[in-house]
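As you look at this complex, bear in mind that one protein chain is not there, while each of the others sits in place.
Up next, chain A:
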Amino acid sequence: MILLAVKIAILCMSVAILGLLYRVLKGPSVPDRIVALDAIGINLVAIVALTAIFLNTSAFLEVILLIGILSFIGTVAFSKYLEKGVVLERDRDY
């Protein structure tokens, strides 16, 4: 019973990712795409968690944490890039 629920949930998440992928492709602006990517990251977290339940393993919990960190860092980096043109600013004393 729980497995069926997990399957349905993964399907829904996948459809959501496909929808977000459409947004990534279509744009129209770069921020649109970045937000879509961020959302894809969150959806991946969900999918990995569901997969872990489905496979009955705890080996993928680290992946979930990592995706969370990376998608945050990635989004911040993108945003900073869009705003300032650089990701890492130079030291002023340099």
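Note that a contact is a pair of C-beta atoms (placed from the backbone, for glycine too) under 8 Å apart; a residue touches a chain by one contact, two chains touch by 3 or more; residues count from 1.
Definition applied: contacts and distances are computed from a predicted model.
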| item | value |
| --- | --- |
| Among "Ferredoxin--NADP+ reductase", "Pyruvate dehydrogenase E1 component subunit alpha", "Multicomponent Na+:H+ antiporter subunit A" or "Cytochrome ubiquinol oxidase subunit I", the UniProt name of the subunit that does not appear here | "Multicomponent Na+:H+ antiporter subunit A" |
| Interface with the undisplayed chain - residues on chain A | 7, 10-11, 14, 17-18, 21, 24-25, 27, 30, 33-34, 37, 40-41, 44, 47-48, 51, 55, 57, 59-60, 62-63, 66-67, 70, 73-74, 77-78, 81, 85-87 |
